[in-house]
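The other protein chains are all here in position, but one chain of the complex has been omitted.
Think of it as A and B in the order they're written, each chain with its own count starting at 1.
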Amino acid sequence: MSRPRVEPLVWLMFSGGGVMAAVFLPVLVFMFAFAFPLEWISPPDHDHLSAVVGHPLTLLFLLGMFVVLLVHSAHRFRYTLYDGLQIKAKRTVAVLCYGTAAVGAITTVVVLLSAA
Amino acid sequence: MPSNPGSNPGSNSGSIRLQVTRYRPESDSEPRFQEYDVPLRKEWTVLDGLNHVKNEVDTTLSFRWSCRMGICGSCGMNVNGDPKLTCAAFLDDYAPGPIRVEPLANFPVVRDLVVDINDFMEKLPRVKPWIIRDDDALLDGDGEIDGEYLQTPEELDAYKQFSMCINCMLCYAACPVYGLDPEFMGPAAIALAERYDLDSRDHGARERLDVLIEHEGVWGCTFVGECTRVCPNHVDPAGAIQRYKVKAAKENVMAFLLPRGAR
């Protein structure tokens, strides 16, 4: 009976993204949005960073993380529009939100490949 | 020393003003407020105040109540905007007033403080809130019921919290998702499904999941969490719904991995 459905899968990605945003994002934001640009900590040199970022494991991890973060955002924002603004064009909202996330995911792949 | 609540409301420890929603479908096009002053007595609840009005001041006021002790679940109203059992909300806690008493939010108003609960009554049976078994373990040779299903205290403990629901619908009044989309199954119904799923005697989890995995089942819930906060019996419907999402997601992954056949 139970045919596969999309809702549970999207919800799983939403939850995964929520965990990633809570556990991994804070330290990344602390370093790259504040500590390095504002020189609270002297920024690591380029060679070291490109070695860390360009490592296949890092790239794979970043790909997974960015994609679930994008799905997380899209999913949450979709329901914010339904509930908070009472937007009735539900299908359009869903297409726009997940569509944006999909474009973001493609961009992510392109950017990560360029850094490899 | 209480006695005759009708006499001289101002004398005892003063009075408090109730702003009560009135709506008479035969003459009013929309609800309005009417004010009543009722005696402010330490042991009086909002429901006692309404009964004072009904008995002594204005017999046309309509509202539901029965047990006056938080058991029957029929006296739910929005008190100063919060869904409350009025038999458990003390006037004193709202002093000096005024106290706004409105019909339970998110339900259509039938008259004054009485709301239409048909939608809820139709939803409850949809989650099959009864023990489902595929065997007839208790039937003897003649098809008569013989014996009982045993349960350990731990097994009872597993679902006890979810069995405390008194169907007061405060959680529905607190839920903006239900308010915006009445198709949503809603907190208490899903908590009740969880109550039977967790019951060791029950084998019906699959059937309930089939109902709740649908779009209007659990997916509309955005975990506002207000249902759990207003529940007078600490049922935690919000928790039950999230756990159903986890269950549905697991089930779905299984369905992907094993497209056909066995669990």
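To be clear about the criterion, a residue touches a chain if its C-beta (ideal position, glycine included) is under 8 Å from a C-beta of that chain, and two chains touch if they have at least 3 such contacts.
Keep this in mind: contacts and distances are computed from a predicted model.
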Chain not present in the shown complex, as UniProt names it (candidates "Fumarate reductase subunit C", "Transport permease protein", "Probable chemoreceptor glutamine deamidase CheD" or "Carbohydrate ABC transporter ATP-binding protein (CUT1 family)"): "Fumarate reductase subunit C"
Touched by the hidden chain, restricted to displayed chains: A, B
Identified contact with the non-displayed chain, of B:15, B:51, B:74 or B:228: B:228
Selected residue (touches chain absent from view) among B:14, B:97, B:129 or B:239: B:239
Where the unshown chain meets subunit B, residue by residue: 23, 25-26, 30-31, 81, 105-106, 108-110, 116, 154, 176, 179-180, 222-226, 228-229, 236, 238-239, 242-243, 245-246
Those residues of subunit A which, in the complete complex, touch the missing chain: 17-19, 21-34, 36-38, 41, 43-44, 46, 48-50, 52-54, 62, 66, 69-70, 72-77, 79-80, 83-86, 104, 107-108, 111-112, 114-116
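Rule of thumb we're sticking to: only the chains that are shown with their structure count from here on.
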Geometric centre distance via CA averages, subunit B-subunit A, whole Å: 38
Complex contact set, residues of subunit A against subunit B: 1-5, 7-9, 11-12, 79, 82-83, 86
Subunit B residues touching subunit A - in the complex, by the definition given at the top: 176-177, 180, 209-210, 213, 215, 219, 222, 245, 248-249, 251-253, 255-256, 259
